[in-house]
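With one protein chain removed, the remaining protein chains of the complex are shown where they sit.
Order as written gives the chain letters A and B; numbering starts at 1 within each chain.
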Amino acid sequence: MQADRIRIGRFLSLRSGGARLNTADALTYLYLTLGTVLMFGPVLWLVASSFKTQAGLVKYPPPLLPYQQVQVNVEGYDDPLPLFTVTGDDGSTRELAQVRRVGIEAQMVDPANPDAERVKVNIRQREPVEEVKLAWENYLDPLIELENFDFFTYLKNSVLVTSVATAITLVINSMAAFALSKYRFKGRDAVFVLFISTLMIPITVILVPVFLVITSIGWKNNLWGVIIPGAATPTGIFLLRQYMLTIPDELLDAARIDGASEWHIYWRIILPLARPALAVLAIFSVMWRWNDFLWPLIVLSQNDYFTLQVGLNAFQGELQIQWHYVLAMTVVTLLPITLVFAFLQRFITTGIATTGMK
Amino acid sequence: MAGIRKEANTLRLIALLDPLTRPLLLLLVTAIDGILKPVQRRVGIDKMGYIFILPNLLIFGIFVLFPMLLNFYYAMTGGTRLFPEDRPFVGLDNFATLFDCENFTQPNSCQEDLFWRGVFNTVAYVVFQVSAIVLFSLITALVLNRQIVARGFFRSVFFYPVLLSPVVVALIWKWVLQHEGVLNGIIEILGGESKRWLLDPNWAMFWVVFVSVWALMGFYTLILLAGLQSIPPELYEASSIDGANGWQDFRFVTMPLLMPTMFVVLVLSLIRAVQMFDQIFVLTGGGPGTRTQLLVQYIYTTGFSNQIQLFGLSAAASMVLGVSLLILTLLQLRLGNQSSLA
Partner (left out) sequence: MRRILSILLILAVLLAALPALSQDTVELRIRWYDDGNEGEVLRDLLDQFEAENPDIRVEIDTVPYRAILENLPLDLAAGEGPDMARVTDLGGLAEYYLDMTPYLSDPAYWEENFGPFLNWKRLPGDDSSIPGYMTQLTITGPFINRTLFEQAGIEVPSDMSASVTWDEWAAAANAVAEALEIPYPMAMDRSGHRFAGPAISSGAMYFDDMGHPTVMDEGFRDMAERFVNWHLDGTMHPEMWPLSEGYAGANEEFANAELVFYMSGSWQVGQFSEQIGDAFDWQTVPNPCGPGGCTGMPGGAALVGIAATEHPEEVARVMEYLTSQEVLGEFAARTLFIPAHAGLSASGVDFDTDLQLAKDSLGVFVGQVGTLEQVAFDLQAYGFNRAVFDATRDRLTQAMVGEMTVDEAIARIQDDIDTALAEQG
């Protein structure tokens, strides 16, 4: 019993078990392996699915890789014919191309010997011959072909909204967090409680009033209408405030004695010290804005102003969803955010390291 | 160290842009300083707090507080017109409708049965989801905090799903969980029996919680990891000199010092849990039946997606949600005061 507790304890403690692999290490790597499969598997599957054709997407059970049926050109036929593996009654197999199918009977021809007589095959005895083939058209159509889907305009708007909104969020949230953590003014705690409690209300439940405010300001079909309302994030203020509480007040006092202005203290002392928290908030803001859908859909109704998420959802119709485009464009929207993450992730690493050394 | 070299490369890249951005930013910052200095001279240091909080407060006032007041007014009006001035004042009628129940534990006996189903489901969901998130992000953070190879890689792996939009997350899992989906395929290969995961009411709730833990856990893991790394190693050295074992380290060093961070995680995950909407909407549509239909979905459907949009009733329901959240937050802050905010 005691030994168990120690083992669990070692697993839970900061220190690793030493040079040799012990139970705790084994458990650790087991957890990490399972975690990797669970966390990353579904995403990889999304990417694989985005390369499937419309017909491939509806296939059950879903094949892992994007397969398409092999088509062969047969002498004497104008169009390429689909290729099948046919199992004879005696169990022998051969590859035949299908000319046409009538009811449950398929008329097939041997592609190597097109002049030979056509073979009649029960459709239960044939299996399509498939090859891995990527349906690039899922990507290329929306980017180039489809006139009503202006990818590059949407991309521009998304980048604009995400970058401006993130900049504004970082600045004003850190200012507010600074005020809430480092100043003693009347009503401070009340403001904090007000922020945290009312901002817990998701915008989903006050859509109509906010819509009215936006239209009366004239921000309907204006990117500012998407950027500004969500800039005062509760998560950001809360995160930054908690972090700034750990910055010693003596640092500020010392700077004040040196004659630094409050703005200077905010910009030169607080912000650099709060870098890890800011990096976390930056990732989050980018993610929220990039993925935001419900609110932009209300503010934006003209395609010159659409963000990618709004544009992408236009593939969802009344009676049909054009999945092949939805998936491909989803993968496209994942790329930039993955890059941003890969980039900012290093700032977090260094950020955490520096705080650790302090 | 490879990490430091990579870091240096990124910095060099930014340095290329620096000559462009530095003067611009400097100009901006100096200008603000120029404006704020006289203000500071007049109001004194402590009142500068008001200045720093002002931009946030403005946005908050216009886009959150005012709409919420407007919402309160909507809650006391009826009809289907959009503009508040066109809507007949009905006092507390909408609230009376919501609370018109013979027996509050039996949603079917209520006038607005869906509202009460939403209330019960939300409570269950929040309790399960928040405890699961706290538990699993703590375990993951502890694992990632050990001396493991490729820590950066594993940290990114656990974080990655956080980047996905709720809709995408739901779509991915819907495919995994459907009757002919990947999960049942794997189970059958292992000799198990396939199942209609989302059709069984209890399993549906399980998966709804599971999927949101999957999608959000990485964020909280990151915060906890930062908390763990800020615990000074000397403390562990001291405790090991005192003869403490691993469990005692965890119990008496790690946990107390991690409490403030745990509190942050608790508050943030609670907020997200109560707000949960799109993900479940796409994953189960609130089903089977209404088993996973949360309060936010009721508010959205009533006021927005129904053909006859009942803004008043919807606003009344969101007021009820708001007041409960307020009470919850105050309770939490009181708890938090004892552990971290003191």
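Criterion: contacts are C-beta pairs under 8 Å (C-beta built on N, C-alpha and C of every residue); 3 or more make two chains touch, one makes a residue touch a chain.
As the structure is a prediction and not an experimental result, all values here were calculated from the model.
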item	value
Chains still shown that are in contact with the chain withheld from the display	A, B
Residue, one of B:30, B:147 or B:306, that touches the chain absent here	B:306
Contact partner of the left-out chain, one of A:159, A:217, A:245 or A:260	A:159
Of A:90, A:117 or A:147, the residue in touch with the unshown chain	A:147
Interface residues of chain B (partner: the chain not displayed)	14, 17-18, 20-22, 24-25, 78-83, 108, 113, 178-179, 196, 198-199, 201, 204, 281-282, 284-291, 304-310, 312
Chain not shown, touching residues in chain A	54-55, 58-60, 100-101, 103-104, 123-124, 146-149, 156, 159-160, 163-164, 166-167, 170-171, 208, 211-212, 215, 220-221, 271-272, 274-275, 278-279, 282, 297-298, 301-304, 310-311, 313-320, 322, 344, 347
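Here is the rule we use: only the chains that are shown with their structure count from here on.
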item	value
Separation of mean Cα positions, chain B and chain A [Å, integer]	17
Chain B partner contacts - residues on chain A that touch it in the complex	5-16, 24-25, 28-29, 31-32, 35-36, 38-40, 42-43, 45-46, 49, 60-62, 171-173, 175-176, 178-180, 182-185, 188, 191, 193, 195-202, 204-210, 212-213, 228-232, 234-235, 237-239, 242, 246, 256, 261-264, 266-267, 276, 280, 284, 287, 291, 293-294, 309, 330, 333-334, 337-338, 341-343, 345-346, 348-350, 352-353, 355-356
Complex interface listing, chain B residues touching chain A	3, 6-7, 10, 29, 32-33, 36-37, 40, 45-53, 55-57, 59-60, 62-68, 70-71, 74, 82-84, 139-140, 142-143, 145-148, 152, 154-168, 172-173, 175-176, 180-182, 185, 214, 218-219, 222-223, 225-226, 228-231, 233, 236, 245-250, 254, 260, 264, 267-268, 271, 274-275, 277-278, 296, 299-300, 303-304, 311, 314-315, 317-318, 321-322, 325-326, 329-330, 333, 340
